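Every protein chain except one is present and positioned as in the full complex.
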């Protein structure tokens, strides 16, 4: 579905274009065309390929989707594939943004995501000084917008982790904790797969040899790279913490088991001693003088209670009960 | 076994050749020969070595098979060894495809696999524009076909993993889960060994210094490389998840044990208290007034039942039963 | 909040400046300006950007804070972001120092930290020979001061680790140990995130191509790099040890459980045998001669005590009790 | 002990030499000398050093043995240290082969291994075309022979691993499995230490700058490198699998424990309920009507058996017994 198709000159909007007119405008110097598509059909993409002269393989990638984030050069044209990641329930929602960036055009294709990037165009049009930098700046603005969406996701994951950590040593919470940590780890994998390959690819857009489109806006791409590095480091730290937290949860289970076993042992001992006493006085020997005493029974009860009570206190003191 | 032996000129099929005529055609400019073998005998390979002038070491590798995936240059000729991996039961089935690619010839040898690559030739012949690019494009088409076969394998492994994950926290499922996870990890190792070395080798077919055969088709090899990177990342993520899942399974075992131990302890306590009571009233003291009461027995039973019932509820409430 | 704004010439203080006069002094050769801010407002930063001609993106970073430590070149100007880490209770306290270093100026901005860096200025002014080296030396002095603050932090963490290690094999201490180790690991992550990115960035300030500001003071930056390397290695060692210590703690839990289970088993056996004996002599067979003996009862008691005593000694000897 | 000392010209054996004549032959162009020693004495080595003009440090290394595998250049001479690894019982047997390779000589020294490398000389003499390539080819042939010996070792370790895997989930096999896995891991370390450093060193004998001795035989050394890479990857995979297998073995222990605990709990419950019943009817209340019934006793027994039987079936059904 076509969202916009606009020509710009000197950082100022020139005209909304029909798709057929694109190639005309591309021939005008100092003019560049910015087209935004969404959930494209094959015919739309074919049309765009024809107008902009895009490479088969890049169009193929945009068509199939499910690409790993990457930045590829086809002659003068850059093909950028990015993941749009958003907090969803229960899983993260992952869409895609594919961008073709040539000397005098930008074609962005958004797939399987409801998150609009319209704000980027509005922001660019408000800053003609920067928009004058051409397609390189628009590419930056789009990438920056996509990357900025990763921050709330990592924040969400981190706050989930923190809320698990608060209950990490709670009694009986191990199973829930471990299940949640496992879920969190899976989400972090999804985010990691959006961030790390993009980070590596973006690292090649500043310093050293840089694709022509990005030459004048290197500092901006370094900024994007820097953001991605930050997010990537946060993910790594989180994953490390999750692993440790699972390990710690396992430990709490074992420790809890020790506590249970101790209590089991203590109560078993108390009841067993009482059973032995009643057993003794239940024996049928002819001559058991205490059985004949008037106060034999209450004394026996008191002895049993005293011994059990002593044991109880003993275990209490040594923290087995 | 010889499958095909065809000469092409300008992207169009020229003739089916006899093996003896190959060297003649190799001398014609603008002409290239594409030979496909399967489960070769030594004599076939010797013949081919003679016709194409292949290097001893490369032929040796093709003969012995069981190579690590690799791409080696012998002068102008490339030797490519790849694994053909397919979903099998119970294990993955691994065959081999060895390709010799020279300036004007392609010799592919498929071993120990029933998966035909005939479709590649058909597809190439339908696109004379691309086939005109020569042996470099055919090499790409063959590699692409082999790599495309990895996708269903990783998909299969991933869906197996997902089905295990659904039962990850099921009671008593730990042993089955762990056995399946172990099996899955082994399969991922097999796939990893097919993918990673090939990925590393393919990385050298685009950018920087590139073997002559591949110069005009660099973008295509980058595409193959990109696919391999994607599969490799998916394998790594899966392996990481498997390890975590085994860890988590271990935890569920310990947690289940806690549950069992608690129930054991609770029932032991209930029975033990009942035993103590019956023991007391089974003692043989002369003077135990309650024994003489008319309602002594039913009252005693009710006391026992009451105490046990209270304990039962108590344990129920504290989730030990 | 403006802390200082001073112009220096030939390593000697020239004058305290008003913010408006900065640009005048920047035009004088051999003169450089050193401004220190703290918890800046937006207007202050805007003013500074104007006076020093700073890059939008760098100012943006300084404004938002929460940067990953980094060193970025914007033309001739370096932007350095560092974390100020201090021992706090219960968590580490993390502030930020951002420095803009140009050919003839230094602008430092300290945020969210009460730790003053005034001492750096005093020290520099006491050593005119070094201060004469210009903004490169001041940058070094500031970085050195920030890095020196990491040493007490790592020392504190290490001594905490040592005190945990002393109790590592204490009975019943596992839960406390593990909780403390987990806390320690989290702190080490915070410190690691301050140190490692800064180390990597500082590594580019000596040897090879070096930013102009740092050329004459390379040896000094190598010294800072060396300190960071040392701290980083210490953190890595500590993290490794923590992981092992958690593993070891888990083991102590299991071992303790074995001890408990053995005692449980031993006592259960002793009481059970006594119960069996009393059960036997409590049976109601008509003809049980020992029941009629005069000394039957005391002999029976002695037998029971003897058997239990023997078992007790047996278990004691085999270390089950 | 001197094994052989032969001069070759144009790939053909010229003469068996006395040690004293070596230096004479070294002066003849197109001629090269191949000396093989075994478990050398100091005087032999000194003599060789004199004849071939070897570097002190290299001779020192050959004398002391226990070197890490490595390839070092001393001027025009290469010094190659390799481990000879063979399957032994119970441990792997590790010997050493040190080779000095100059422009026109090869000196090989085998220490602490009974495995003869004579076959290499025979094979080389059968192929004068290749032997004509000179000392570089002989060096390759020797390295190839040593590396080929690693394959049966890794095969042996892998088949041991497989036989352990077959019993991985056997009941009660955990201790044996873990002990064997531990042993296997130790052996893999020994093999790894033979293979990895050699692989890294061999990687420098082809492509890029190559020692003069190896220039004409680069393709052959790449072949050796390729073999080493394959073995190295196999070792890494095995080590990874071993670690997972130990983890899995640990899990089986815990799971088995759950099974035992369940059975313990089930039987305890059955006996405990029987004990309670007998305890009740063993009480001494004056008025317990069922005790007076004619069929009281058999009915009581039947009740006890019925209840225990019900419990037994119940536990059987829920898989606790």
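As written, the chain order gives the labels A, B, C and D, with residue 1 at the start of each chain.
Methods note: a contact is a pair of C-beta atoms (placed from the backbone, for glycine too) under 8 Å apart; a residue touches a chain by one contact, two chains touch by 3 or more.
Owing to the predicted nature of the structure, the values given are computational and were not obtained by experimental measurement.
Quick one: which shown chains sit in contact with the chain that's not drawn?
Across all of the complex, the chain we cannot see touches C, D.
Of the residues listed, D:28, D:186 or D:316, which one is in contact with the missing chain?
Reading the full complex, the residue touching the unseen chain is D:186.
Would you mind spotting which of C:23, C:41, C:163 or C:244 touches the chain that isn't drawn?
C:244
Touching residues of subunit C against the unshown chain: what are they?
Interface residues of subunit C facing the absent chain: 168-169, 219-220, 222-223, 226, 229-230, 233, 237, 240-241, 244-245, 247-248, 250-252, 254-255, 257-258, 261-262, 264-265, 268-269, 272-273, 275-276, 279-280, 282-288, 319.
Which parts of subunit D are in contact with the chain that was left out?
The missing chain touches subunit D at positions 55, 57, 67-68, 70, 72, 74, 172, 174-175, 178-179, 182, 185-186, 189, 193, 197, 243, 246-247, 249-250, 253-254, 256-257, 260-261, 263-264, 267-268, 271-272, 274-275, 277-279, 281-284, 288, 290-297, 300-301, 304.
To be clear about the criterion, only the chains that are shown with their structure count from here on.
With subunit B excluded and the rest untouched, write the groups of chains still joined, or say one piece.
A, C | D
Using the touch definition from the top, what's the fewest steps needed to get from subunit C to subunit D?
The least step count works out to 3.
Find the chain most remote from subunit A, comparing centres computed as mean CA coordinates.
D
For the sequence-identical pair subunit B and subunit C, determine the rotation angle of the Cα superposition and round it to the nearest 5 degrees.
Fitting subunit B to subunit C on C-alpha positions yields an angle of 145 degrees.
Measure off the straight-line distance from the CA centroid of subunit B to the CA centroid of subunit D, and report it in whole Å.
That pair's centroid distance is 25 Å.
Which residue numbers or ranges of subunit D touch two or more of the other chains?
282
What's the complete list of touching chain pairs for this entry?
Those chain pairs which touch are A-B, A-C, B-D.
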